[in-house]
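My questions all concern the structure below.
With one protein chain held back, the other chains of the complex are shown just where they sit.
Going by the order they are written in, the chains are A, B and C; count residues from 1 in each one.
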Amino acid sequence: MSPLAPDPGLVEKLAIANRILFQKSVVDGFGHVSVRHDKSPEHFLLARNMAPALVTRDDIVTFDLNGNAIDGAGRRVYLERFIHGEIYRARPDVHSIVHSHSPSVIPFGVTGQPLRPIFHMSGFLGEGAALFEIREVAGDTDMLISDSRLGVALAAALGARSTVLMRGHGSTVVGASIEQAVYRAIYAEVNAKLQIQAMTLGEITYLNSQEAAKAAAINDTQLARTWELWLREIGTIE
Amino acid sequence: MSPLAPDPGLVEKLAIANRILFQKSVVDGFGHVSVRHDKSPEHFLLARNMAPALVTRDDIVTFDLNGNAIDGAGRRVYLERFIHGEIYRARPDVHSIVHSHSPSVIPFGVTGQPLRPIFHMSGFLGEGAALFEIREVAGDTDMLISDSRLGVALAAALGARSTVLMRGHGSTVVGASIEQAVYRAIYAEVNAKLQIQAMTLGEITYLNSQEAAKAAAINDTQLARTWELWLREIGTIE
Amino acid sequence: MSPLAPDPGLVEKLAIANRILFQKSVVDGFGHVSVRHDKSPEHFLLARNMAPALVTRDDIVTFDLNGNAIDGAGRRVYLERFIHGEIYRARPDVHSIVHSHSPSVIPFGVTGQPLRPIFHMSGFLGEGAALFEIREVAGDTDMLISDSRLGVALAAALGARSTVLMRGHGSTVVGASIEQAVYRAIYAEVNAKLQIQAMTLGEITYLNSQEAAKAAAINDTQLARTWELWLREIGTIE
Partner (left out) sequence: MSPLAPDPGLVEKLAIANRILFQKSVVDGFGHVSVRHDKSPEHFLLARNMAPALVTRDDIVTFDLNGNAIDGAGRRVYLERFIHGEIYRARPDVHSIVHSHSPSVIPFGVTGQPLRPIFHMSGFLGEGAALFEIREVAGDTDMLISDSRLGVALAAALGARSTVLMRGHGSTVVGASIEQAVYRAIYAEVNAKLQIQAMTLGEITYLNSQEAAKAAAINDTQLARTWELWLREIGTIE
């Protein structure tokens, strides 16, 4: 094992996270989840270019923060690995990142409507998600975060928040652990769906910032409960 | 068996209720269902702190109305067991309680839009669900019913109704039996979804109070039919 | 076998129809489907009082048009069997009837919004579904068609159409065969869902009456295609 060999348990947990995010419809054939390397804060783990639902331990590749695969062995890599590298560089508190096209979140990014915490499960949304408009930094593109410069701009838009909406593309959610990032990605989607429906009924009383912070703190003590459920739901993976 | 050992059939039915509520998407990793103890009106049965979908007979704990586990054996308990204790104290007619974040119901609680019976299956909604605003009794909180004082306030908001919406949180539904509480929790969700859709079409003619009362009475004679179906749908539980 | 013993193939097809309607979410624990007796136009076949998803051949009971079970053998029967009896009496062309609380159709009945054919698959909706308001004939009730008088009123509201919306309750769809009634019940639900969504986008160009009639006629030549699929989807039944 090389000095930079990651904890096998972390690699397995990352494969599981891929499966959970698919089972919960946060990702489809596209989207990805990474974790910061347990032995080097300058590296992260991410699957090779493939559908998240099919990821196994053997598909996990180690990258440096510039998005270079250090054990790629010629495997195709995700075009948007720069999302991960640049957020890990900008945010030392972040240890896991989910990028997805989570369906109910898309309408917020394309209309500029704020995504805000409608209930205690999404206290992590705080005073709302950030919004990234790629046109402002790069004009007319293919919408992808396909290099470090765009990754830096996305990380800047994210700032200190948990969630950034990407106009015409999707969203990126960060956390202090795989469990937390996966939880947040799932409940960002749930919150978005609820918010769209509630907006048709009348004016919404969102959690205020105090409520959001307190709810987020207490919910973080319950992460093991949902992880245990989601693990059971995906069944064994090869 | 201790003098307070509950009927094993009741314990099994409570485990089943957990599974049914998950299968019907009323609960996800969160939410809980309880039943009043068959040998003591001053006690109730509730699972330990875990995802409802995974509850087995062995996970059922006995609590007193203050929310103290009397056979907890060190197991973690739900933070919001006070919902159950205080409603059982305030409402002798209630023998089962479902607390959930049932998705279509959330939009009503956060907008103050009344949840009303749109069809005969939800006659139990009577002239509408009650609404609980935690800010009015406790200011900025983590939104949870985390002590007896908040439980008392929630029970007061519920009053004599079957359902109370909890702003920024979820809802709580009560019944005279597990079957009835589960039925009501499922059809509160169905009613909410229908009502949201119908409100986009025009002004709704709801069941009036006479219709609601009569429909609720006749539907209660049919509870065994749905229970038999739901039991079949969840399959055998370990 | 008694002189009135129905064709075993018809009994089996009726059991299958129950399963299909559940698999397609037209019925849940409630709702029912009947067929006119193949040997007597004055009788019809309908399951005993139970969830449609669980119906087997042995659960099929023969009724006369007044709603009396002639081979009930003490089994509980549906409270609303009068829907079937009175429509068969009023409409000699009808050979199968589906009564359901099909979810997307409910919003039309409670708002009086016309349910109209949005695409060729629902040409059977013609110039729109009929609407039945039980208050007009019986004041404040439990909403059920619980006797022959109410069945007669419902049949009168249906008139010569294929579909009648029942305010605060559900809908009833008729056909010349089990296959056609099941098809219509499924596509009434599909049409309703599409129509609700389309109404949020702008003014809808519905099929006009010529288009609806022509589309209905051509679709009736394709009923075997969907029946074969639905049969495969439910799998074998005990």
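Definition applied: a contact is a pair of C-beta atoms (placed from the backbone, for glycine too) under 8 Å apart; a residue touches a chain by one contact, two chains touch by 3 or more.
Everything numeric here is computed off the predicted structure, so don't read it as measured data.
Colleague: Considering all chains of the complex, which shown ones does the missing chain contact?
Modeller: Taken over the complete structure, the missing chain's partners among displayed chains are A, C.
Colleague: Please pick, from A:68, A:111 or A:221, the residue that touches the omitted chain in the full complex.
Modeller: Only one of A:68, A:111 or A:221 touches the chain omitted from view, namely A:111.
Colleague: For the chain that's not shown, point to the residue among A:199, A:213 or A:231 touching it.
Modeller: If we include the chain that is not displayed, A:199 is the one touching it.
Colleague: Extract the touching residues of chain A with respect to the undisplayed chain.
Modeller: Looking at chain A, the ones touching the missing chain are residues 28-30, 49-51, 53-54, 79, 101, 103-104, 106-108, 110-113, 140-144, 167-170, 196, 199-200.
Colleague: Of the residues in chain C, which ones touch the absent chain?
Modeller: Residue positions of chain C that touch the missing chain: 117-121, 123, 190, 193-194, 197-198, 200-208, 210-211, 214-215, 217-218, 222, 225-226, 228-230, 232-233.
The criterion applied here is as follows: only the chains that are shown with their structure count from here on.
Colleague: Using the touch rule from the top of the page, what residues of chain C touch 2 or more other chains?
Modeller: Chain C, residues with two or more chain partners: not present.
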